[in-house]
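The block that comes next holds chain A.
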Amino acid sequence: MTILALQDVSKSFGPIEVLHDVDLALEPGEVHALIGENGAGKSTIMKILGGFLDPTKGQVLLDGRQVIFGSGPEAEAAGVVVIHQEFNLASDLSVAANLFLGREIGGWRLDHAAMRKQTSELLERLHSPIAPETLIRDLSVPDRQMVEIGKALSRNARVLIMDEPSAVLTHREVGTLYEQIDRLRVEGVAILYCSHRLDEVAHLADRITVLRDGSVVRRAMRGELDEDSMAAAMVGRELQDFYPPKGQPSPEPALEVSGLSVPGRVRDVGFTLRKGEVLGIAGLVGSGRTELAEGLVGLRAASGEIRVNGQPVAISSLRDAFDAGLAYLTEDRKEAGLLLNKGLRENLTLATLERFGKFRLDTVAEDAALDKATGDFDIRAPRRDMVAGKLSGGNQQKLLLAKTMLPDPQIIIIDEPTRGIDVGTKSQIYAFIRNLSAEGRSVIVISSEMTEVIGLADRVLVMREGRLAGQVEGNAMTEDNIVRLAMGVAGEAA
Partner candidate 1 sequence: MKRRSLMKAAALSAVMGLTAGAALAQEEAEKKVIGVSIPSATHGFMGGLNWHAQDTIERMGKVYPNLEFVLATAGDSAKQVSDIEDMMATRNIDGLVVLPFESEPLTAPVAAVKEAGKFVTVVDRGLSQEGIEDLYVAGDNTAFGRVAGQYFRDNLEPGSKIVVLRGIPTTLDNERVEAFQAALEGSEIEILDMEHGNWNRDDAFTVMQDFLSKYPEINAVWAADDDMAIGVLEAIAAAGREEEMWVIGGAGMKEIVKRIMDGDPQLPVNVTYPPALISAAIEMTALNFVSNAPMTGRFIIGSQLITPENAEQFHFPDSPY
Partner candidate 2 sequence: MSKPDLHTLGPLVALVALIVLGALLNPAFLAPGNITNVLARSAFIGMIAVGMTFVITAGGLDLSVGSMAAFLAGIAIIAMNAALPGMGENWGTILVGMGVAVLGGLVAGYLNGALITKARIEPFIVTLGTMGIFRSLVTWLADGGTLSLDYGLRTLYRPVYYGGIGWITWPIITFAIVAFAGEWIMRHSRFGRHVEAIGSNDRVARYSAIDVNRIRLMTYMLLGLLVGLATVLYVPRLGSASGSTGVLWELEAIAAVIIGGTALKGGTGRVWGTVVGVLILSLIDNILNLADLVSPYLNGAIQGVIIVLAVVLQREKRIAEER
């Protein structure tokens, strides 16, 4: 018995139709995965289901009857809850206060005891031992997500729409998420699951709908599609060469690091990066990967010895790192990488303004640099004067990559190169990275996606609890080996 369904739904914004005659049915006790490239129409579908948008044509059916949700809260009242990528929690309030936000127990005087009790019962049901009085801002990201799920359940959700829930989670935390999803499935909740991670779709989904350019191009049941055919269906072509072939690093060292420590985060890390090499750094979130990179380029106070091309260098600021030929592309694109409300040109040249005029900024030269960058990195912007925040995630990442490459660094550290990016752009970025190494530059890729590190890197360092746990190379680069090192389970270390 279908709970919620779309029937022949089309949606237009102005003259442009972005969804064409979509049918979609969510059944109780079933995980329904919705996959597609960025811009394929996934978020429009989620917004229509969640009551944030009305369809231009067609109808939304709840228990077989047509409904028109006027707003998100109205849909929620009917049991349709959306968990957004950006959590909807008041970070200075406690877990209990968030769960009961807007429908607190008690009259003029709040009944804190009752709310705490119900909160802990609910969290227990989710096997999440979070104290109800903890403040949201003191919680880890997956715990916050658990609170979001708890909030949805406490509102008697029958349909749960999850937008990229695993994007913010580490390997182990994803495991917990899967358990929760299994539990919800058993309880008869209908789940719509949107994700870029095809491995988890294959693992979780009972039913898969593939979207391309606003139309449903493929429907499948569990086991009918493997990851490759999902990707092929999404892009509309085969992706034989998803990862570019590996290169031939020269034996010459480009960067030698020894005894690098970042107080409280990274302890005594040493490694060598060779010219023309792509070096992967894997590890759980919180293992100190990002901190190691930020310590290297002067964004965090760090101690230790760094040599570039055999020469010792002192790096105490990002400017010093630029001068030594190092560059760093942050994992936090929206908060540390790009000025979302500024234009493409301003973003591109922000870190290297001194190259564009001594006193008066030479906007003509800046424009020329933007032209070159859009060509080199295939940045697809509808308008040159648009703000960076209006670009799709993939194009933002390409712009950030162009910005990072503008100082012409020889050593590039890229943190999470493809977070939240669609499959097509991913393979483009992999090609760029491999291209950099082919030009004789050296690249460090930090990633939480195991397959990405393995597919892309020539060699992988694994970090655990701020230390280097080991490295894997050649045929030893398997998920199993990396996870063993990352989790501290006995295994071979180099």
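A quick word on the picks: all candidates are chains of the complex that A comes from, given by their letters.
The working rule: a residue touches a chain if its C-beta (ideal position, glycine included) is under 8 Å from a C-beta of that chain, and two chains touch if they have at least 3 such contacts; residues count from 1.
Only a predicted model underlies this, so the values are computations on that prediction, with no experimental measurement involved.
Chemist: Which numbered chain among 1 or 2 touches chain A in this complex, counting any copy?
Modeler: Touching partner of chain A: 2.
Chemist: Give the list of chain A residues in touch with candidate 2 in this complex.
Modeler: 299, 317-319, 321-322, 328, 330, 332, 335-342, 346, 350-351, 353-354, 357, 359-361, 385, 403
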